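In what follows, a single structure is set out as structure tokens and then discussed.
Every protein chain except one is present and positioned as in the full complex.
Chain lettering (A and B) follows the sequence in which the chains are written, and residue indices restart at 1 in each chain.
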Amino acid sequence: MRVTAAEIATALNGSVVGDGAVEVTGINSLNEAQPGDISFLANPKYVPALATTKASVVLVAAQMPEASKMVQIVVGSPDFAFAQVMMFYGPKPTQLKPGIHPTAVIGEGVHLGQFVAIGPHAVIGDRVTIGDGSVIHAQVAVCEDAVIGSGCVLFPQVVVREACRLGDRVILHPGVVVGSDGFGYATIDGVHYKNPQIGIVVIEDDVEIGSNTAIDRARIGKTRIGRGTKIDNLVQIAHNVEIGEHCIVVAQAGIAGSTRLGHHVMLGGQCGIIGHIQIGDFAMVTAQSGVGKTVPPKAVMRGSPAQQVDVSRAQDVAVRRLRGTQDQVARLQERLAQLEARLSAIEAQGGKP
Amino acid sequence: MRVTAAEIATALNGSVVGDGAVEVTGINSLNEAQPGDISFLANPKYVPALATTKASVVLVAAQMPEASKMVQIVVGSPDFAFAQVMMFYGPKPTQLKPGIHPTAVIGEGVHLGQFVAIGPHAVIGDRVTIGDGSVIHAQVAVCEDAVIGSGCVLFPQVVVREACRLGDRVILHPGVVVGSDGFGYATIDGVHYKNPQIGIVVIEDDVEIGSNTAIDRARIGKTRIGRGTKIDNLVQIAHNVEIGEHCIVVAQAGIAGSTRLGHHVMLGGQCGIIGHIQIGDFAMVTAQSGVGKTVPPKAVMRGSPAQQVDVSRAQDVAVRRLRGTQDQVARLQERLAQLEARLSAIEAQGGKP
Partner (left out) sequence: MRVTAAEIATALNGSVVGDGAVEVTGINSLNEAQPGDISFLANPKYVPALATTKASVVLVAAQMPEASKMVQIVVGSPDFAFAQVMMFYGPKPTQLKPGIHPTAVIGEGVHLGQFVAIGPHAVIGDRVTIGDGSVIHAQVAVCEDAVIGSGCVLFPQVVVREACRLGDRVILHPGVVVGSDGFGYATIDGVHYKNPQIGIVVIEDDVEIGSNTAIDRARIGKTRIGRGTKIDNLVQIAHNVEIGEHCIVVAQAGIAGSTRLGHHVMLGGQCGIIGHIQIGDFAMVTAQSGVGKTVPPKAVMRGSPAQQVDVSRAQDVAVRRLRGTQDQVARLQERLAQLEARLSAIEAQGGKP
């Protein structure tokens, strides 16, 4: 890349502080930047790095005195602006070229849109539909009757089981499993009989799902992941779960069967949500929490079992003070015993000490 | 499907409340049912759905006044009965046809039973045995000397490493890994030297294992999953673990090395069990709990570190009251100080206030 700070600022609708003619030749983090690089400050934790970075240009949300040595570009969201710089000027990820690799196995009655790429050793089942421009990488399995929208990317070794449906621009990272059987049994005399899982998974537009995440098909009906929702690695989504739009589910979280999330919900890493409850719009669950009851919209839940975050935090503070409290109680017992003795002495002497 | 309520009741050994001549044309959940559908009520949470469902027939454990508008079929277990209805009348999952796909790679000395199906790009190692009617889906790897019983289903991208043994009717969902090396090292001067892991995994009859679950081979001897046990997605089973019969292990649970579970044990989601302990028959561990000690039969353990469930619950209640307790202690300190002052005053005046 070879572009001036002023040109970048124009593209980002930002304003330059300093010499807009400075040339940008690379993109990097503050810590690893070299002269000529553009970088960004989004997390205030990294303000000290402004003093030591070798970056020539930095994207900031507001002019920073700490960055006076370099050119600053002030933008609404440095995070988003940096993403745009990467997309405009950064290295392009290698993508499969459209076409079907000769080792791929394509079933009968498959319908492929234009410019679809299917990689080596991929297996596409009978009657699958894949929309325009979608990329099916090596060793992916898309089973019978599944529907993949347009502009999707399925990285190597994804499995989409039969009849599941993906919208447009869905990204599935390696090892994602969509549509495996839900975990349900009828237990008779201690023996577990499998409940058939004849539903499907529906993944709406612009969803991205991280490596080795598992999303089970519905027992009947649909497991659904709403438009724009982003799911991290190693997440468990059980059968008949419904996730609304624009949610964030961080790594290793788990959601049990038939639970429904609203829109814009955020689940922290390693948290667990019990089955058959609702999580309201804009609710947040902090990392490692365990939610056992329906959560109202906008609530922030914390702990296991989860409580409202302020209650949970106050409780933690109280627990950290507990040993002190127990010392106080022991001391109170001593003092009370002394008082009782002194009072008894007065009483024994008719009120005279 | 096209069958009457009375015919279904007969097949299920249930009794009809209402018009047995009503025709059933579909199967669905209460919430999504349309006229003509049969549905079921297993979880009391869904009793209100009886008032709004459009289902024509419902499977119940006992006659429900809330379901007076529709035909009821009273059965022992509505869950199990619904599963049977699905199996008898529902859509059949597409299965691979028996035979070996031309792209599959079959090693030397492989022994295949009758009606075995092996899908595209599957790899079967030397000297593997696969029993009658087993289905090995696309892109599965069964390594040297492994034994797969009869009637098994290995979904796409399962790995069974060398010499591991599966019984009959075992189901492995996509991404399951059976027989990877256990996690064991001898640490000398801070450097970790790998302990060879030369044992195997034995999975007995009728076990089902969920997507992306990992089961490590024994360091020496066997890691064993007992008959009829059901394991959910993303579970970790370490080397030399032994799980008894008819256990349930919910998603994202983890069991450390050499621990032994009895029969009919239930482990909740995301719980963790330390290594080298025993979990007794019929014991239960609630979700997210962390078990650090041997658990007796039938015990119900909760919390991290786990305690008996009633102790753990009572402790949670106590902690929720803690801030109130600390206020009481502060107030006690004030009152005690006042008492001490009043008593000292009496004492100073020879017992006269």
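Keep in mind that, in the parts below, contacts are C-beta pairs under 8 Å (C-beta built on N, C-alpha and C of every residue); 3 or more make two chains touch, one makes a residue touch a chain.
Keep in mind it's a predicted model, so treat the numbers as computed, not measured.
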Practice problem: Can you work out which residue in B:132, B:162 or B:281 touches the chain that's missing from view? | Solution: B:162
Self-check item: Of B:117, B:136 or B:214, the residue in touch with the unshown chain
Solution: B:214
Quiz prompt | Absent-chain interface as seen on chain B, which is shown | solution = 103, 105, 121, 123, 125-126, 139, 141, 143-145, 157, 159, 161-162, 175, 177, 180-181, 183, 185-186, 188, 190-196, 198, 212, 214, 216, 219-221, 234, 236, 238, 240, 252, 254, 256, 270, 272, 274, 276, 290, 304-305, 314-315, 318-319, 321-322, 325, 328-329, 332, 335-336, 339, 342-343, 346, 349-353
Quiz prompt | Touching residues on chain A - with respect to the absent chain | solution = 27-29, 31-32, 43, 45, 76-77, 79-80, 82-83, 86-87, 90-91, 93-94, 101, 103, 119-121, 137-139, 155-157, 171, 173-175, 208, 210-212, 228, 230, 232-234, 246, 248, 250-252, 264, 269-270, 287-288, 304, 316, 319-320, 322-323, 325-326, 329, 332-333, 336, 339-340, 343, 346-347, 350-352
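In the analysis below, only the chains that are shown with their structure count from here on.
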Quiz prompt | Between chain A and chain B, centroid-to-centroid distance (C-alpha), Å | solution = 24
